[in-house]
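One chain of protein is taken out of this complex; the other chains stay put.
Right after this comes subunit A.
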Amino acid sequence: MRKVIERALRQAGLELTEVLQASNGEEALQALRDESGKPNSLALILSDINMPVMDGLQFLEQRRDERLAPGVPVVMITTEGSEPLVLRAISAGAQGYICKPFTAEQVKARVVPLLPAA
């Protein structure tokens, strides 16, 4: 899915200078810990909800508790569009929510306003 999202971002006209990838929430947390202290290193976090080891909601909550990359917007991209999950994601710090399947235009509409240059 990471390749698909990366493709959609490029189709949306976004220039990706570097993409950090993680296959689950635990790897993503570690990537954020590794990035902490580096100035302006991250512009955006995109996460699925259904992931092995640690799901996207647990990732969001742990990230909030550890105060990792607190100023970086998070957008969830997931098949899970039910209201309780959306509300839980938002309360844990998600600023955007994209339901699969999606188009590049939908990704652009939700992601671009959250980027620093917008």
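Everything that follows uses one rule, which is that a contact is a pair of C-beta atoms (placed from the backbone, for glycine too) under 8 Å apart; a residue touches a chain by one contact, two chains touch by 3 or more; residues count from 1.
We take it that contacts and distances are computed from a predicted model.
Per the UniProt record, the absent chain's protein name among "Ferredoxin", "Periplasmic hydrogenase large subunit", "NADH-quinone oxidoreductase subunit K" or "Chemotaxis protein CheX" is "Chemotaxis protein CheX". Of the listed residues A:1, A:20 or A:115, the one in contact with the hidden chain in the full complex is A:1. Residues of subunit A in contact with the chain left out of this view: 1, 3-4, 7, 50-52, 78-82, 84, 99-103.
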